[in-house]
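Okay, here's the structure, questions in a sec.
Left out: one protein chain. Kept in place: all the others.
Naming follows writing order (A and B), and every chain is counted from residue 1.
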Amino acid sequence: MSLPLELQTLRSRVGLVESRHLEVFRVEGVRAFEAVDAAFPQRVFLQDAQVTQTLLLADDATIVADVQVARDDEAFFLLCEVRPGLEAEALVRAHLGTDQVTVQPLAPTHAVWSVHGPWAWEFLGEAVGQEIIGQPYLSLQHVAGLTCFRGGKTGEFGYDLLIPHAEVEPTLARLREAGRHYELGPLSLEALDRAALENWFFSVRFEGLWPWSPIELQLQWRLWHHKHAYRGAAAIARKQAEGPRQRLTVLSAEAPMAVHAPVVLDRERIGEVLLSAPGSAGRGHLAWAMLDTPVAVAGLQVQVGEVSARTVSPPTMQNESLGIDPNKHSFRYGRRPQ
Amino acid sequence: MSGRFTDRTVLISGASRGLGRDLAQAFGREQAWVAVGYRDRAEQAEQTLALVREAGGEGAVLRLDVADAASVRAAVEQVQTARGGVDVLVNNAAVLRDELFALSTDEAFLETLETNLTGAVRLARAVVRSMVAKRGGAIINVASVAAVRASPGQSSYAAAKGGLLAFTTTLAAELAPSGVRVNAVVPGLIATGMTLRLDARLRDNKARWIPAGRLGTGAEVAEAVLFLASDAARYVIGQALVVDGGLSL
Partner (left out) sequence: MTPDTSAYLERRRQVLAEVRDILITRLKVERAPEHIDPDAYLFGTGLGLDSVDAVELVVALEQRLGLKLPEGARTLRSLRTVGTVIDQVLGVGETS
């Protein structure tokens, strides 16, 4: 399947992918909250079934893992995407830093399959259970023998299904059966990451971002400033006190912008391109660039090498999911938003 | 064995799924002939009809968009041709639009009214002459607890359902002399399609206020509808029977 076709599936219908990149751990024990609270820079004082998005940092505050923390009664699920080359279980154990909780990797017993797209809710409502339709963003629920996490980093409806191995085949059979009515297509990790880039979502696999911290990457919302004990906290505090010297900014242009190309404003070099991709639906080109803070704002005309570009406020695309009301619209029955 | 509605003709709008399906099935158990109204979901309507037959009833699926006057006329004509009239009409079809009033539009408000209120009125008008001619019949309007207990974010839905209750009492008084009874049932939070599609946090929050301690079932609402439609309720006119586990108290 080609990337453009996968993106079309993701942006206008429903796509299915086995999420091997998402490693899930379950943390249990009377001190589970304390351990999770100490490990992550985000507030993890969650209601039952609530999910929050956070990170794991190295001592220099660079990002080593992109993590969703989900509370399940008195236990926690950690949905981890770690920087390629790192080992998730070792990383999680090192950050939790206690032997007073049990950390159970779920890969030996479960698989994760994910469903993304503007009609993912309707498709899963049919294939798995109507309860999916009312599931709030950033929450989990146990339904039909599996655990469904609603989240996603594509700008469209997104669900990660944690499925016991014995249930994988029957579940996939149900998904494929219902999928006939939704033109269900396969997705790759590459497509998910491209969608993240188009929609201004961080991916731990974006190599160009590896040298930077949440402060420059505009991910301060994944931190909680009252926390000071997690790994990387000292570096974060120092950077926050100084204020970021550079800040990640999105560029839009008619022509491709090369990675590492300098960004020039009024003949002054103000930064360089870190990531680059064709724009959504084949329109124009996008880049993420690290720019000097005073000029890291939308609305400026700049030069990227030979290419004229403009700094813009992300996300640059209007996701179909934004216009969908599950009480009103339906892919299967031809009631799509105008 | 004979049921309370053996061979009676029952027309239910919005019966392809959810509460409508449970109502159809309940009438099936009473051996009624059920017209299973649906807008888009033909396949699901067929499944409802299969359940009706399994329960001991008969019937047919009926394409019926209550927001479309021509569709309503055609559907009712079809039933009358096949069955010679309608004995029981259950106005069940409804849509829900959750939106905060300050950010809402005329368009969305009118759309909700068109299906939930005007649609019921339209369907009642289409069957009423044949009921009057036969000096008998029952119309049951499915309202909602949202009409009587505040439900933030659902002002259009509540207004439509409140309108449906007012319509019920007035029409009941007007038609009672002709032998046609009009009543309403007021379901609370029912563990069926529409409630399941609500934001789970809002639903669970509301569910905590139900004195009965749980969501209701479609079958429990159906019991009330069967009663109101039956001869046992021959002296019950223009009432709203609340089936909500105490939520509205």
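Throughout what follows, a residue touches a chain if its C-beta (ideal position, glycine included) is under 8 Å from a C-beta of that chain, and two chains touch if they have at least 3 such contacts.
The model shown is predicted, which means the values in this text are computed figures rather than measured ones.
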item	value
Omitted-chain contact residue, chosen from A:117, A:232 or A:314	A:314
Touching the absent chain when the full complex is considered, from A:20, A:142, A:176 or A:225	A:225
Contact residue for the chain not shown (choose from A:9, A:53 or A:130)	A:53
Touch residues of subunit B, complete complex, unshown partner	99-100, 102-105, 107-108, 153
Subunit A, residues in touch with the chain not shown (by the definition above)	53, 137-138, 200, 218-221, 223, 225, 240, 243, 247-250, 252, 265-266, 268, 279-281, 283, 294-300, 310, 312-318, 322-323
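Everything below uses one rule, namely that only the chains that are shown with their structure count from here on.
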item	value
Between subunit B and subunit A, distance of the C-alpha-averaged centres to the nearest whole Å	43
Subunit A residues touching subunit B - in the complex, by the definition given at the top	125, 130-131, 133-136, 139, 141, 325-328, 330, 333-335
In the complex with subunit A, residue positions of subunit B that touch it	40-41, 95-98, 193-194, 196-201, 203
